[in-house]
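A single protein chain has been removed from this complex, and every other one stays in its place.
After this line comes subunit A, so read on.
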Amino acid sequence: MDSESLLLSLELASGSGQGLSPDRRASLLTSLTLVKRDYRYSRVLFWGRILGLVADYYIAQGLSEDQLAPRKTLYRQGHERRRSKARVPGERGPVAARWTPDIPKTAVSRRVRSLGGLNCMEWSLLPPATEEMAVETSVVKGRFMGDPSHEYEHTELQKMKEGEKVFEEEVVVQIKEENRLVSVIDQIDKAVAVIPRGALFKTPFGPIHVNRTFEGLSLSEAKKLSSYFHFREPVELKNKTLLEKADLDPSLDFMDSLEHDIPKATLQGGYCYHPHFTGSWSIQMERGNALVVLRSLLWPGLTFFHAPRTKNYGYIYMGTGEKNIDLPFML
């Protein structure tokens, strides 16, 4: 959700039961403004938070003028230090400071910037997600801790060759939570970041801009998955046949639509009771039909909201950062 309309957006997204406390809201408004100034973003999105056992991560993203250009992700650790210290005395100092020295190799630019003297106001730039990171962190299960320097231990069997003998050896791999955080954010962005059709448009020269004339979906459109797009570079679009592409408007339909998500949304699914089976999404009308809310079933915690016929839309993730792999059993 746009940081400028944060308050309204939070209010609209509150149907999932997750919000921000007043002090968090206030500090976010302040610190995101500063982030926008310092990092020279054209838009700052408040992405959401990932609930950890000890502390929560608050994530924001900066967008440049081109909306689909690679995003920079910032996070901050939103938890009072007092408790961390109380829990593990002496071990956990100010996290940002401790975390600074080990800069991962993939980081392009990474600054730890302190914004004001208040607690929970520091935003740190996360390194960009890479393929290796995704592979490496895919083995981690369980909840986030809330400490980026926390290391998960994973034992895996590796085949060792010594002369002619091949034997397996257990190797303990250390995986940093920071890497997991990066890769989870990236996965969520790629899988379930949503934007209504028409909110962005592609200029003839390629860059993608916010459509100023977007006046919201109509009510009937808002109930269809086909009116929503994945907010990412298109993947499926290239695989479409010419016939399917014929009806697309190149300046608007340049992203993948949600209706092709797996499991596929069908009308009157054979094994499903509800008449409009919507695949991995739950579409609901809230507030007496004045608000349409999409919730991802694949990444529970992601809420997309849009008030039909208005420009208000956005998505927020507030969850544990775990994918729902049980989805096939649950529908």
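Brief remarks follow.
Basically, contacts are C-beta pairs under 8 Å (C-beta built on N, C-alpha and C of every residue); 3 or more make two chains touch, one makes a residue touch a chain; residues count from 1.
Keep in mind that, in the parts below, contacts and distances are computed from a predicted model.
This figure omits one chain of the complex; the name its UniProt record holds, of "V-type proton ATPase subunit a", "Galactosylgalactosylxylosylprotein 3-beta-glucuronosyltransferase", "Radial spoke head 6 homolog A" or "Guanine nucleotide-binding protein subunit gamma", is "Radial spoke head 6 homolog A".
Checked against the full complex, the candidates A:5, A:149, A:187 or A:320 give a single residue touching the omitted chain, namely A:320.
For subunit A, the residues in touch with the chain missing from this view are 11-12, 14-24, 51, 53-54, 79-83, 86, 118-120, 141-143, 201, 203, 209, 211-213, 218-220, 251, 271, 273-274, 276, 278, 282-290, 295, 297, 300, 319-320, 325-326, 329-331.
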